[in-house]
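I have a structure here, written as structure tokens, and I will follow up with some questions on it.
All protein chains but one are shown at their positions in the complex.
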Amino acid sequence: MSDQSSVEILTEWDIVAARQLGRNVAKELGFGTVDQARITTAISELARNIYLYAGQGRIEIQQLTENGMKGILIIAADSGPGIPDVRKVMEDGFTTSGGLGAGLPGVKRLMDDFKIETIQGEGTDIRATKWLR
Amino acid sequence: MSDQSSVEILTEWDIVAARQLGRNVAKELGFGTVDQARITTAISELARNIYLYAGQGRIEIQQLTENGMKGILIIAADSGPGIPDVRKVMEDGFTTSGGLGAGLPGVKRLMDDFKIETIQGEGTDIRATKWLR
Amino acid sequence: MPQHIEAQYQEILNEYVKKQTEQNLYVGQNFSRQLILENISPEEVISMHKAAIRELYSDLPDVVWHSFDFLIEMMINYGLALQERQSLLKRQEELKVEMDLAANVQETLLKTKLPSLDGLDIGLLSIPAKKMNGDYIYFVSDYDGYAGVAVADVIGKGLPAALCMSMIKFGMDSLNSSHAMPKDVLSVINRIVEKSVDDSMFVSMFYANYDASAAKLTYGSAGHEPAILYRANTGGFDELEAKGLLLGVSPAAVYEEHSVTLGKGDMVIMMTDGVTEGRTEEGFIERDVIYELIEQKKDEPAQAIVQHVYDELERMQNAELQDDFTLVIYKKV
Partner (left out) sequence: MPQHIEAQYQEILNEYVKKQTEQNLYVGQNFSRQLILENISPEEVISMHKAAIRELYSDLPDVVWHSFDFLIEMMINYGLALQERQSLLKRQEELKVEMDLAANVQETLLKTKLPSLDGLDIGLLSIPAKKMNGDYIYFVSDYDGYAGVAVADVIGKGLPAALCMSMIKFGMDSLNSSHAMPKDVLSVINRIVEKSVDDSMFVSMFYANYDASAAKLTYGSAGHEPAILYRANTGGFDELEAKGLLLGVSPAAVYEEHSVTLGKGDMVIMMTDGVTEGRTEEGFIERDVIYELIEQKKDEPAQAIVQHVYDELERMQNAELQDDFTLVIYKKV
């Protein structure tokens, strides 16, 4: 079962809107302050990646219920150029040392589950889940 | 020119006494709260090393004045077994991952200047300085 | 702490305390990134935070200020751990340079030349999971109508594996003949590996020799992943197995040798376990999946087939290779 809502990312203001949406859902689901902040940071990173590298895209937030567990799913989808070397962007220090922030390894750490699909010239689809404990 | 005072390290309580002495001197010299905490942490580490590995020794605190600069010098001296492999204990992750705390690399980072002299079977003499900016 | 940073922090914090909007938090978090880049430690952040609050709300009870002092003290060790991260990152960078150089040396050192034989189309792809490739392919050919190929997987990765491979290469060179038979090749390399390398180093190897005049492929295996035989006339797939211990286990190991004759369009697909033991979320990749991928491109050149198999398997594994991936196709054309 899932409940969803989404934000189109076009300008930097949309990053804030996506954060707000995610924080509201996380709060509603019962996540604590720290987890709310983590989920929001993950959304922020993903939205910022779209804004910076794909130009435009969409952040979708879903509430999950699975085996009696509740969780939040972030989907970041764009039709940008795709990521040429996924292994490289998932490397520690690759993004942080470049000053780009938490980067994708950061998103992976902030959430429980992380999946990425990227096709060059077609775009990128990232899904990250966090479960309520 | 220097002004000095010292604490013998025999029990864990002496670690606290050495910290207190160091914090007082640091405060008196005009170091800010963060630097006071750093100097105190460095003293704490050094005193703890003496307590744990040498059994007994001495922490000496000196106020320094050099070329119009003011500073604090911590001397940690013991007649313990000495450090068999200095390169190893100065390595990152060697002490911290073992849960021993900041370790000597930490002391080096907390202070501006760090010197170690150790002779097996004779003891260790560590000098760490921090200058007031 | 630079004063403009303190001033900026105070402003951002003040906005948040007054309005508590998401926008404020977004600005704050972007700012925190900058602080990390400028090596400002968490204890300094707390101290700056305390100073800012003190300036804005000087009349708060003492417990608040004491509580911040305590937090500063708590954060010192966190700050040290962060500094350690900086030096670890630097060291990793240095090691990366060294590894790159080594991978470079390894590449030139171990390079092999694709045989060029009438009637035989060869495809080859070898992708390392990490910097250094632990799989090794070596062709032996001297324009006399034979094309030998060794496909090896060194158990163990990185450096030790790379050193071991140079041993195999020079061993093969010392045989110096493209018609050497698989069981002899495997015996010789087995003795070299057994003699020269420590006990924890093993190598699996498949050796095949193709005789173009008879269209006959003779092969042997030292504990290696079976090759696949594709028959163009039936469209069927078969495994080419041969018994034999891993190289380096026992100096007395003996190796089997078998032959198949290839018809037009037939293929022999040799590989390492990185191809078959790839894992998706649903479990291991079945051999049938690989058969299907080959089938899809069976009429294309061998190189296009290996590329297709790799691309698809990589996609299924979410671009996370668990092991070095090596695929060689001998296709009779």
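Lettered A, B and C in written order, each chain numbered from 1.
Following the convention adopted for this analysis, contacts are C-beta pairs under 8 Å (C-beta built on N, C-alpha and C of every residue); 3 or more make two chains touch, one makes a residue touch a chain.
Nothing here was measured: the structure is a model prediction, and the numbers come from that model.
Novice: Given that one chain is not shown, what are the shown chains it touches?
Specialist: Those shown chains that the absent chain touches are A, B, C.
Novice: Specify the residue from the set C:2, C:61 or C:283 that touches the hidden chain.
Specialist: C:61
Novice: List the chain B residues touching the unshown chain?
Specialist: Touch set of chain B with respect to the missing chain: 15-16, 19-20, 23, 40-41, 44, 92-93, 96-97, 99, 101.
Novice: List the chain A residues touching the unshown chain?
Specialist: Contacting residues on chain A, toward the hidden partner: 32-34, 37-38, 41, 92-93, 96, 101-102, 105-106, 109-110.
Novice: In the whole complex, what residues of chain C lie against the chain that is missing from view?
Specialist: Where chain C meets the chain not shown: residues 13, 16-17, 20, 24-25, 28-29, 31-33, 35-36, 42, 45-46, 49, 53, 56-57, 60-61, 63-64, 66-67, 69-71, 73-78, 81-82, 84-85, 88-89, 91-92, 95, 98-99, 101-102, 104-106, 108-109, 156-160, 162-164, 166-167, 170, 173-174, 196-198, 200-201.
The definition used in the following text is that only the chains that are shown with their structure count from here on.
Novice: Distance-wise, how many Å sit between the C-alpha centres of chain A and chain C, to the nearest whole number?
Specialist: 27
Novice: In whole angstrom, how far does the Cα centroid of chain B sit from the Cα centroid of chain C?
Specialist: 45
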